[in-house]
Structure formats: structure tokens, C-alpha cells
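Shown here: the complex without one of its protein chains, the others still in place.
On to subunit A.
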Amino acid sequence: MNKVKVAVLGSGNIGTDLMLKLRRSEILELTTVIGIDPNSDGLRMAREFGFETIDTGIKGFLEKPELADIVFDATSAKAHIRHAKLLRDSRKQVLDLTPAAVGPFVVPSVNISEHLDADNINLITCGGQATIPIVHAINRVQQVEYAEIVATISSKSAGPGTRANIDEFTQTTARGIEKIGGAKKGKAIIILNPAEPPIIMRDTIHVLLEDQLVDEERIITSVNEMAAQVQTYVPGYRLRQQPFFDGNRVTVFIEVEGAGDYLPKYSGNLDIMTAASVKVAEEWAKHKISKVSLI
């Protein structure tokens, strides 16, 4: 089967983790890693693996646009706004791992089928990728009136960007819970825990259902099915226990252990972002290939 060519824009931690994940893909062919610092760890590794490396940023890539059809942007929100326009003009499909949110929100286990032809999608936040599937899983059984998520991550896995713009996390995640999770109202809380050794990412999803009569059995089944589906692309995603019920209130506890590719295993929050973006790109690639074979 022909693989679809992809490039990673950004050679920091996220870009490097993506590179390691993409090497395993059976349907995506990583050709190029784009950075701005030839001495960065990411570009050095990319050269060792034999990928094309570009150290002049987006400009260098646009000189050789045939290198990839799909681009992962793991730079910053500010840079992405510029990249999005340039990449759209050169007809690339773009996965935005920054908080820029130029394109629609996508959680692969929930709404990827609606965005197979999108030219730019946004991965929301790590907390969103971890919790929105559960909100959706409950909401597809019974209408969720209110969903609130609490993401607890190790201090070491929260980078300076997240720290300086912490409101961006809570506000964007809350929007995702409503728009993609289906809750009428969403709220998000993030807590940083400095314990050593670092804790793995934990998320708690608290939900109030519209109806007082709760179909516990169907909700448990739906949540477990969803967890299994997320596990297909984030192997370290698991329910810590079965959902708790209290009247019309449901609580679900999950944890996300990273695959430990480039980022340490405790940073499941970063892993779920890179893993989800690879999943979306694979779905895009399958869709592209199926369109070609139909013609």
C-alpha cells in the first residue's frame, strides 16, 4: 500500500515525540522534520534517522512542498496562525497541536469522520483529548446537562507555554467539552502536582445528567467501549475504576500513561496529544487513499 507523506513542523519535545511515533505508522511516511535550530535534539535525531531536515522553518519547507501532503504543527499558537495560512495556500492538510484553534476541534474517537477533508484541525488540549471522549460516551446515552473535568498533571510535564497561559487551557477545554463532548455546559480545572517521582496524568470527569432517572448499565457499557476505543491509539489510557453514580451525578476516573517514546511515561498529557494527532492523520491518509482508488 502506498503511504501518505507527512512532515513535522517543530523540533522540540512534541515534534520529536511525533517523529518517533510516525516511524511506526504503517500508513504515514514521515519524510521531513522542520525546525529553526540545526543544533536542536529533534533535528539531530531526524538526521540520524535519515529524514530530510529543514532548519529554516516554514519558508524552507514551502520551497519543497512535494515533501509532504500532511503537516503536523508542533510550534506555538502565534506561529501557527501564520503557518496555517501559508500551508492552506499550498494545499496541505494540517494538524494543529498548538492552542491556536484556527481549524475545528477534533477528538479522533468522537468526531474524526466529520473532518476527513478538513485542511486544518485543532487537537484542543491534553485535558480535552483525555476527557471529551468520556463526556461524549455518557452524552450518547443520556443528555449531559453539565460536565466538569479536573486534569492533574505532573509539574515536570507542564511547559512554560502552558504555565504562562493557563487560562487558555481551562477555557479551551471547557469549550471542547460543550462543542464536541455534547454537554450543555462545560468547565475545566487544571492542577499541577510537583511530587517526585512525577505522577502520571489523571483526569476526573464529573457529570450531571439532565434526567434524574439514570441508566447506569448503559452508561457503564458506553464508557468502557469508549475507553477501549481511545486505547487503540493511546495504549496507556485507562479507567481507574468503574464509573460512580450518585443520583443524576456520574464520576469517572481515568489515568493516561505515556508510551515513553521521546517524552517520559508520566507525561501522558503530552503523549495523548501526539498520539491523537497521529490517529487523525492516519484517518486522513486512509481517506485520501480510498478516494484515489475509487477514481
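Note that a residue touches a chain if its C-beta (ideal position, glycine included) is under 8 Å from a C-beta of that chain, and two chains touch if they have at least 3 such contacts; residues count from 1.
Operating definition for what follows: contacts and distances are computed from a predicted model.
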Undepicted complex member, UniProt protein name, chosen from "Cell division protein FtsX", "4-hydroxy-2-oxovalerate aldolase", "ABC transporter" or "Simple sugar transport system permease protein": "4-hydroxy-2-oxovalerate aldolase"
Listed residues A:M45, A:L62 or A:L192, member touching the removed chain: A:L192
Identified contact with the non-displayed chain, of A:R140, A:H206, A:K265 or A:H287: A:H206
Absent-chain contact - pick from A:S76, A:N111, A:S155 or A:Q229: A:S155
Touching residues (missing chain, whole complex) on subunit A: 146, 148, 150, 152, 155, 160, 163-167, 169-171, 187, 189-195, 202, 204, 206, 208, 240-241, 244, 249, 251, 253
